[in-house]
Structures are given as C-alpha cells and as structure tokens.
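Our next item is subunit A:
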Amino acid sequence: MRDEYDLIVVGGGPAGYVAALRAAQLGASVVLAERDVLGGTCLNRGCIPTKSYLQTAEAIQSAREWASRGLILDSPPRLDMKKALACKNQAVRRLTAGVKALLESRKVDIVRGNAVLVGSGRVEVEGSGILRAPSVILAGGSVSTRLPIPGADSPRVLLSEDILALDRVPGSLVVIGGGVIGVEIAQILSAFGSVVTIVELENRLLPTMEEDLSKAMAAALKKRGIIVHLGVSVRSIDDSGAGLALLLSDGTRVEAELALLSVGRRPDLSCLGDSGVAVERGCVVVDDFMATSLPGVFAPGDLNGRRMLAHAAFEMGEAAAHSALGHPRRAELDLVPSVVYGSPEAASVGLTEAEARTRCENVSIGLFPFAANGRALCSGDSEGFVKVLVDPRFGELLGVHIVGACASELINEAAILMRMEVTAFEIAEVAHAHPTRSEAFMEAVAAALGRCVHLPARG
Partner candidate 1 sequence: MATKVIMPKAGMAMEEGVLVAWLKKVGDPVKSGEAIAEIETDKAIMDLEAELDGILIAIVRQAGEHVAVTQTIAWIGKAGESVPEALSSAAVPATEGSAHKRAQSEAVIVAPGSDGRLAATPAARRLASEAGMELASIPARAGNPINADDVRRHVRSDATPLASRMAQASGLDPASLARGDGSRARSADAAAAIANAAQASPSRPTSSYQPPTGLPREDRRLSFSAIQRITGERLSRSHAEIPSVSIFTVADATELLAARERINAARGLTSNLKVSLNDLVVRACAKALLANPRANAVVDGDGLILKGGIHIGLAVATDAGLQVPTLRDADRLSLPEQALRSKDLAERARARRLRPDELEGGTFTISNIGMYGITSFTPIINQPQVGILGVGAIEDRLVLGADGQPVQRKMLHLSFTFDHRAMDGVESAAFLVSVKGLIEAALILVL
Partner candidate 2 sequence: MREITYAEAIREALSEEMRSDDSIVFIGEDIGIYGGAFGVSKGMLAEFGPERVRDTPISETAIVGCGVGAAMAGLRPVVEIMFSDFLAVAMDQVVNQAAKARFQFGGQFTVPLVIRAPSGSGTGAAEQHSQSLEAWFVHTPGIKVVTPSTPADAKGLLKTAIRDANPVLFLEQKLLYRVKGEVPEGDYSIPFGQAAVRREGKDVAVVSYGRMVGRCLEAAALVAAEGIETEVIDLRTLAPLDRDSIVRAAKKCGRVLVVHEACQTGGVGGEIVATIVDSEAFFYLDAPVRRCCGQDTPIPYNRNLEDSVVPQTAGIAEALRGLCGRKS
C-alpha cells in the first residue's frame, strides 16, 4: 500500500479489472478498490453463473433426446439443485480467484471497501483513507432496476442475483421483462422443471435485437413449454403468502410461486460522491475515450450506460486505461456483438434490418436456415438461421443476426470480418470447413449476393 499511485481504479468488475491489468501492463502503478468480490456482476451474478446453469439445462434437454439417438436411460434425469448450485459457485470462485491472481501478478494493489471519488485524483476508500493518483478510473458498474409495481416489494419477487442464489427449483415462475436476462433465466428454470411465464411490455421478446430473432426466440420458447405474454405490463402483484398472483394490463391473471424482475439495469452512481462528474439520464457522460467531464477521471463499463455487456466493458476498460495514461484510445463499440445464451442462442452484430434500411437505400438480405446445414442436421438441432444484411453497392456487411445453437460462437467470425471491413464479395469466396455450422454464415453471405449454391434458385 502506498499513498500515491499512477492510477486508481474503482470497481473490480470487467471494466475495472481489465483497466487495472492493462494499465499495469503499460507500466503504471495501480490500486484497485472493490467493496465486494472481484469479478463484478459478470462473474458473480451474471454471465458466468447463468452459463453454468445453462450447461446443466442443456444437459437435461439433450438427455430428453437420447432415446431418439438410441441411448437408453432407465429413468428420466432428476436435478439435484444443491449440487447444481455448488457446481456454479465453484466455477465462480475459480474465476474470481483467477482475477485476483492476475491482478496480483501484475502488482496491482487491491483495497477492500466502498470507494467514492472526492475530487480530481482523490478517492476515499472506506476504512483505508484517501488514495491519490493523477488519474482515476471509475468502474462502478450497474444494479438491477426495480419497478414501482404495487406489490413488487414482496420477498417472492426476486432480482436476477437472488434467483441465481436459490438452492431449490420453484414450481412456477413469472419472468417480468423478456430481455436478455429474462429469456436466459426463463430457459434455465424451464429446463430445471419450473412452469415459466414471461411477461414483456413490448410486443416482442428481446426488443433491442433484430425482429426476426425475437420471433424465432418466442417460437422456440413456446415449443419448450414457456408461456409468453407480449405487449402487456404487470398492473399489480398480490402475495397470498403461499404464492403470487399477478394482474396483467390485459386483465389476465397469472399465478406463480416466485417472480423474477428482469426489466433492465441502471448505472450504480454511488462511487461518484459529490465530485460533480456530469450525469445524464442516470448515466455518467463520457466521450469515446471514456473521459468524463472531470479531467483525469474516466468511466468505462456499465457506469456510462453505453453498452451494458461484459465484453463491451473489457473494450472500454482497455480504452480507459490507455486514455488515463496519456495514450488516448477510442473504445470501438459499434461492432460489439450481443448474445443471448440458451438453446437456442441468439446473437447479433452490427445494424438490425430496420436500422440498415434507414441508412442504405438498398439492403440485400441473405438468409440461410440451419435446416439446410449438414452439421446442424446431424446434431439434431437444426432450429434457427443466419441472416446477413449487405449493402449491395460495395458488399459492405451491415449486420449479422443468428439464432440457433452455437450462435454465440458463430457471431465472432462476423464481428472480425466486419471490423476488418472485409466485404461480402471476399467472404463468399473463403472456403469454410465442412460440415460446420460456420458454413451457414458464408452461405448466407453468398445468398445476399445471389450466389448461394446450397439454396434452391429463387423464383
């Protein structure tokens, strides 16, 4: 511990710990303040725990298909939720310990306690006094949003972090909010045996994503027995002591043991204190270099509300570290992919079709269904498709949207090619290994150019 550092980082989540590591790599002396466990929402309460459960959910689902593949199971699989929880917690522990080890290996000092900016270059950490450094990176992250619905304060109405800590499977669950988090948790608990109902205010699931993905996702969830209510809000929640009764805006009554409130997240501004850092609509205002209104203060990650995604936070954290040390670097966020995990998965990068149509006069659309992909057919999961949007003038790839198994992996190829500005003309000529799901991407690109050989000729 010293009094004076090159850089103070507040928050040990994806934006904070990456910023600290990068700054240390660049030769700076860095101190990182974290009030809870390193790793932030992603590792402790978000991405990673859900991925552990999704793996379990997938195993249950695939076990159901074993019979059709000739694998005889004497009795259907049962879930031991306590073990599932322990397995998840172990993965989380290993990763958070890994983050700690990384920080230590780079000689980043870690301070425990609530940290608040008290002025340019000064951060007060509860119990440790004032830290000083020419630059401060605030990576305070976000918290789940609560809605002022009558009865929402019931202990049966949970937030995502609460539900991931349950050691039992509820008999039924209402998911309020059909965004990324709602859809993922709905899939997990449905597979675990809960009767799940999703209530979404917009008239489609995943409202920020490509509309076709929403439709495909809704259809896939319904197939798995999840009840979906679209275009409705929750009027009130009534806790009878034994369960919940929700009244929806269209008059429908939904009963469930528990409810999940997953209507979004908002920046956690508690680390700002009275420093006067400019805030707009609940988000810290930053430029592309992650600089706030206060000289020497940077705010990557959820705190600025630009893209509330762990991998966007990585990019912003790196940019902030460079900028804070005097090598300004822009955070490139326009080609950050968005992914919804589960089965199926949904993944997008770039513009949606609606956005593309406002930007370009002509948009060529290439659609390739996994039902026409050899690998997908063999795997037994040929749900979904790849949809690509191409500007026919120069073959620019405007957006790629995938729904189906492995979408989260496939989207990265698209993101790389778009970042490198490789056009459809080149992509359509790159040989892809056969049989792979990745072929579907290349075929969709070829289809956008009207050259796909594995689709029937269009009228």
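With respect to how the candidates were assembled, all candidates are chains of the complex that A comes from, given by their letters.
By our rule, a residue touches a chain if its C-beta (ideal position, glycine included) is under 8 Å from a C-beta of that chain, and two chains touch if they have at least 3 such contacts; residues count from 1.
Owing to the predicted nature of the structure, the values given are computational and were not obtained by experimental measurement.
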Touching partner of subunit A in this complex, picked from 1 or 2: 1
Parts of subunit A lying in touch with candidate 1, wherever the complex brings them together: 361-362, 364, 392-396, 420-423, 425-426, 449-450
